[in-house]
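Left out: one protein chain. Kept in place: all the others.
For chain A:
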Amino acid sequence: MAHTHTPASPGAAGASGTGREERPDHGAEAGGDPLVIAGRSFTSRLITGTGGAPSLRILEDALAASGTELTTVALRRVSPGAEGTVWDVLRRNGIRALPNTAGCFTAGDALRTARLAREALETDWVKLEVVADDRTLLPDPVELLDAAERLVDEGFTVLPYTNDDPVLARRLEQVGCAAVMPLGAPIGSGLGIRNPHNIELIVEQAHVPVVIDAGIGTASEAALAMELGCDAVMLATAVTRAQDPVLMAAAMRDAVNAGRAARRAGRIPVRRYAQASSPAVD
């Protein structure tokens, strides 16, 4: 018999009268499911970058549409006469700035940049990036771990951009990082999450928030990251270089919320064959 009927099938809509009590609240909208990093709560689980936006105006609209409360900036030499800055945009919109150490290839570079960022932006939070080469921008694990340990010692709240390596993620947590941010794929590649199994391993063992960072190209990939159990998604290029950055920002906001809700709801097991969701014909 092909159709095995199960009266209390989990797929049967309205089968359970206890659904209302058991249903989790709707997270972000209800404010009941905050993202907590280093004791600080965020309603939004989408962390955005600011690089690559066609203009500050579009960036500002995209940030608003994304609902983000935490956004990365880089630190560079002042260019004389520059009008309006990303710093102004963030302050105007009440978005917390998360300085990064992009462009650093050694622990020493990263420490110098982090100290300057702390002075410039009056925050001891830092998104630690120590990359190995320009072609892949992949994290250099040795320099990264060294930098993380030294920054933690100096009192920084360290959020490291790391490889999708569960062992390195664990080491970063052990030296005191406030979160771990494994990549889905190389920065700006839009290749999505290339090793979902490793991301799940990182999530399983982590006692700090796991933020997927880099590689996200479109909304379904952001949702997947959350379904895998990540606590948040960090992305920049997927929004800033989309044909319509503001619309993509809204899509990412919805995807992160949907993925989070799906994770909390608990998905059905995957089956090889059909399982009827309507009662069998008598």
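One rule holds for everything that comes next: a contact is a pair of C-beta atoms (placed from the backbone, for glycine too) under 8 Å apart; a residue touches a chain by one contact, two chains touch by 3 or more; residues count from 1.
Here, contacts and distances are computed from a predicted model.
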item	value
Undisplayed chain, where the name is taken from the UniProt record, one of "Sulfur carrier protein ThiS", "Electron transfer flavoprotein subunit beta", "RNA-binding protein KhpA" or "Lipid II isoglutaminyl synthase (glutamine-hydrolyzing) subunit GatD"	"Sulfur carrier protein ThiS"
Identified contact with the non-displayed chain, of A:G67, A:P99 or A:P139	A:P99
Of A:L121, A:A178 or A:V208, the one touching the omitted chain in the full complex	A:L121
Options A:R77, A:R92 or A:R135, residue touching the unrepresented chain	A:R77
Option from A:I216, A:A236 or A:A249 whose C-beta touches the chain left out	A:A236
Sole contact to the chain not displayed, among A:G52, A:P141 or A:G229	A:G52
Residue ranges of chain A at the interface with the undisplayed chain	49-53, 56, 59, 72-78, 80, 82, 85-87, 97-100, 102, 112, 115-117, 119-121, 127, 129, 236
